[in-house]
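Here's the structure, in structure tokens; my notes come after.
All protein chains but one are shown at their positions in the complex.
Which chain is which? They are A and B, in the order written, and residues in each are numbered from 1.
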Amino acid sequence: MNTIVENVTCTFCGCLCDDIIVEVEDSRIVRVRRVCANGRGIFVDYDPTPRRPTVAGREVDWEEAIVEAAMILDRADSPLIYGLSSTALEAQRKAVELADRLGAVIDTTSSVCHGPTGLAMQAVGEPSCTLGEVRNRADLLLFWGCNPAASHLRHFSRYSIMSKGTLTPNGRRDRTVFVIDVRPTASAKVADHFLQLKPDSDFEVLTSLRAMIKGEKIEIEKVGGVPTARLRDLAERMKNCRYGVVFMGMGLTMSRARDHNVRELFNLVGELNQFARFSVIPMRGHGNVAGADQVLTWQSGYPFAVSFARGYPQYGPGEFSAVDMLARREADAALILASDPVAHFPGAASEQLKQIPTIILDPMTNLTTQGAQVVFPTACYGVDAAGTSYRMDNVAIRLRPALPAGRPTDEEVLNQIIEAVKQC
Amino acid sequence: MSEDFILITGRTREQADGLHKGKDSEAYREATALVEMCPEDMARLAIEDGQIVRLRTASDQVEVPVRTGALPAGMLFIPMGPVANLLIDTETAGTGMPAFKGLTVKMELT
Partner (left out) sequence: MLGILNGNVYDPLNKINAQEQDIWIRQGRIVAPEAVDRERAKIIDAAGLVVMPGGVDIHSHIVGAKVNAGRKFRPEDHRHNVRERTDLTRSGSGYTVPTTNLLGYRYAEMGYTTVMEAATAPLVARHTHEELEDTPILDKGVFITMGNNHFIMKCIRNGKLEQARDYVAWLLGASKGYAIKIVNPGGVENWKWGRNVTELDDEVIGFGTNPREIVTTLAWINEELNLPHVPHVHGINLGRSFSARTTMETIAGLEGRAAHFCHLQFFSYGKQKGKLHRSAAAELARAVNENSNVTVDVGQIIFGEATTMTSDGPLQHRLHRETGNKWLNEDIENETGGGIVPVLFKRNNPINAVMWRTGLELFLLIDDPWQVFLTTDHPNGGPFFCYPHVIKLLMDRDFRAQAFERIHRRGRKNALLPELAREYSLYEIAIITRAGPARALGLKNKGHLGLGADADITIYANLEDKEEMFARPKFVIKDGVVVARDGRIVCERPGRTLYVAPPYDPKIEEEIRAHFQESYTISFDNYAISPDHLAFGEMVPCE
């Protein structure tokens, strides 16, 4: 007998689409509608079958794995807790509690994603809005250094370019779209205007735009490879729109100037508000990396790269961020929660992870689970576990599981580890 | 022969498809072990689609097949993943963020 579950939330990316329809037969998902190709991979073929944890590759009882994990963490002088971005708030909260108790360093995937965005926000602020303001009001959209056509596949239709809202009844026709990038991406194809920048020139282009909106003259013919006349045109449009929104991504955070790029963009958006209403929304990559920022902030004061080693929270991007900790060999054990750093970290950092005892909590095997000392196969929030995740615009959305829980959740496992650590 | 290129790493749909099949799957390996180059550079260097080239940075080197991509001249693109990451340094300039985009790589024909 088939059950249909509606209003399911997909947790693949920061879009957190909550209109997914899942059809279940004999405790398996047989059909998923409205989901994009990226999200489909989360639901289809999901196997909720209970699996046992492993220690050194050997299957063991949960109890034994918990004790082993607790011992690794308790013995470590400088444990690192990392990841968090693909699990629910309930588990993230526990990870922070564990870090506090251990005096560990805790970092999230933000440090290799929108960490620089956080640094910029801390320096100059961030004028922002929820996605519904984009749907309803935005008549000018900029996609700067991001490629939703590859990474956030329903973004254009559900929230931005195509969406129809109260002041945008004609959807696409009510909007002007700019894509700004170093190469013509699939997103560039749907833009009205594509500005191709030379690599590492975002900062100069942003500075020029800031100058232009203030009425300053730029004498040179091109900035960042873009004719100044085109930038002037963009500046005028920005000053005269009804409501403008910039979506920004890794093109700004991962290139050489990193947080300086984002700071310049945030300054520009802030200053635009003297002329027209303008907001910026970072394209958060993972489904709940925004939640990781939130809970780590409300419990420690800081969004990523936090050390509890002194008994109180300290903030240290570049010092307590995971890549730096690993590169300098300052972590002697790691607990990886819902993330795959071996796949996503620079080679030397991944190598170092393989040299220290690691504990992994994840519904799937991945490159990090392969070398791990302890692996806990957990449930997948949003598929067979309920929880809360935060969308890219920081709206918290409840996850509605279509399947009953097959395996313990990350929250349950972390709770048991915390209790076991107390006994050590 | 060795030529400097600017390397960008990032998402692709195939890379996402591959990771759903499993990071130890053939699909993922194929999706993340390749480099895109623009047709003009390929023609100039007489590189054919699928030909293996070596890319080298101070961190490491990799050998990957070339595919045509929509890129400006002088730029290479590798999908994010373990192959691309061999070329990325751990230096984060005090931010926590390595330089995943815009780094200079040396390309050599094998």
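Everything below uses one rule, namely that contacts are C-beta pairs under 8 Å (C-beta built on N, C-alpha and C of every residue); 3 or more make two chains touch, one makes a residue touch a chain.
Just so we're clear, the structure is a prediction, and the values are computed from it rather than from any experiment.
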item	value
Displayed partners of the chain not shown (whole complex)	A
Per the touch definition above, residue among A:V60, A:A396 or A:V421 touching the missing chain	A:A396
Selected residue (touches chain absent from view) among A:C36, A:L89 or A:L234	A:L89
Contact set of subunit A toward the excluded chain (per top definition)	6-7, 9, 18-19, 89, 93, 97, 100-101, 118, 121-133, 135-137, 158-159, 165-166, 242-243, 270, 273-274, 276-277, 279, 293-295, 297-303, 308, 310-313, 315, 388, 390, 394-398, 400
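The rule is short, and it goes like this: only the chains that are shown with their structure count from here on.
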item	value
Cα-centroid distance, subunit A relative to subunit B, in whole angstrom	23
Footprint of subunit B on subunit A - complex, ascending	37-38, 40-42, 107, 111-112, 115-116, 119, 147, 150-151, 153, 182-185, 196, 199-200, 250-251, 253-256, 258-259, 304-305, 317-318, 321-324, 326-327, 340, 342-350, 364-367, 370
Touching residues on subunit B, where the partner in the complex is subunit A	6, 8-13, 16-17, 19-24, 59-60, 69-72, 75, 77, 80-82, 85-102
